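One protein chain is absent from this view; the other protein chains keep their places.
Let's turn to subunit A:
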Amino acid sequence: MSQEMNVNVTPGAGSNPFEKIGRDQNGGERIVRKSLTAWQNIRRNLYENKLSMVGLYFIIAIALMAIFAPWVTGLITGYNYFANELANANQPPSWAHWFGTDDLGRDMWVRTWKGAQISLFVGIAAALIDLVIGIVYGGIMGYFGGKVDETMNRIAEILYAIPYLLVVILLMVVMPQSLTTIIVAMSITGWINMAWIVRGEIMRLKNQEYALASKALGAGSMRIIFRHLIPNAMGPILVTLTLTIPGAMFTEAFLSFLGMGVKSPVASWGTMIDNGRQAMTTYPWRIMFPALFLAVSMFALNVFGDGLRDAFDPKMKK
């Protein structure tokens, strides 16, 4: 009988089957999961999100095409975005002109990618300027609060209240009609939204205990804002950023429509859509291609932004 009871017991513990093994002191503190840096973590989480990766590939593809397509096509066929060829005006898509030609006989394929260059550049440049100004201004506003916040917020509100078009038109008077002017015009009021987002986030985060702990250690305000608070506010900031890019691209198109955009023959998607709108029913390809690429890049930017937000949150781990 006793022999049967001992069957499952390891030979060493034969005398006492209930011998206390005790706690493995070091083993209990060990973490098995591989140690990853913050960026490795973010990349890994992003890779897992299929839709946002599709978005990212689209953005990369459009950006690559914008950079190389006009140049490569020019080398092979001799087409460019500015030379008129009136005999070839309004051609439908064909093997010679993949996207057809416009009313002045210019190749739409080349012009679409040239337009992508301008649109993307305006979008990204305006968004980056908004980001930098917004983070600094909003961070200071939110962290210091009280009178500082009140004063800075009033200034922002006053700027926000000035009709935006007025600012642009006035700016056009003193500055030449160019890409720089458009970007400056958009940035004058564009950063305010970002500043408010950052301000709200900082106000929410500044009384978190990790910020207090850093303060108790003797950290200065700038260190707390930029090392502790801004990185933790990165999610909403990135989402706002990815919405600012398409927003800026739209604004550029709108200004182009009002005759305040880039000057012909330089094209942006905005000017091309405006141009194509006049012949929408007869030559639909003239509006179709720029509109299609504008829509696709908006969608791609949005899904990528969403994925990025999820990836930035370390608590989102599955």
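In the analysis below, a residue touches a chain if its C-beta (ideal position, glycine included) is under 8 Å from a C-beta of that chain, and two chains touch if they have at least 3 such contacts; residues count from 1.
Note that in this section contacts and distances are computed from a predicted model.
Considering only "Phenylacetate-CoA oxygenase subunit PaaI", "NADH-quinone oxidoreductase subunit G", "ATP-binding cassette domain-containing protein" or "ABC transporter permease", the record for the omitted chain gives "ATP-binding cassette domain-containing protein", by its UniProt protein name. Annotation: of A:Pro92, A:Gly145, A:Pro231 or A:Gly259, A:Pro231 touches the absent chain (contact as defined above). One chain is missing from the display, and on subunit A it is touched by residues 26, 29-31, 33, 35, 37-38, 41, 208-210, 212-219, 223, 227-228, 231-232, 234, 314-315, 317.
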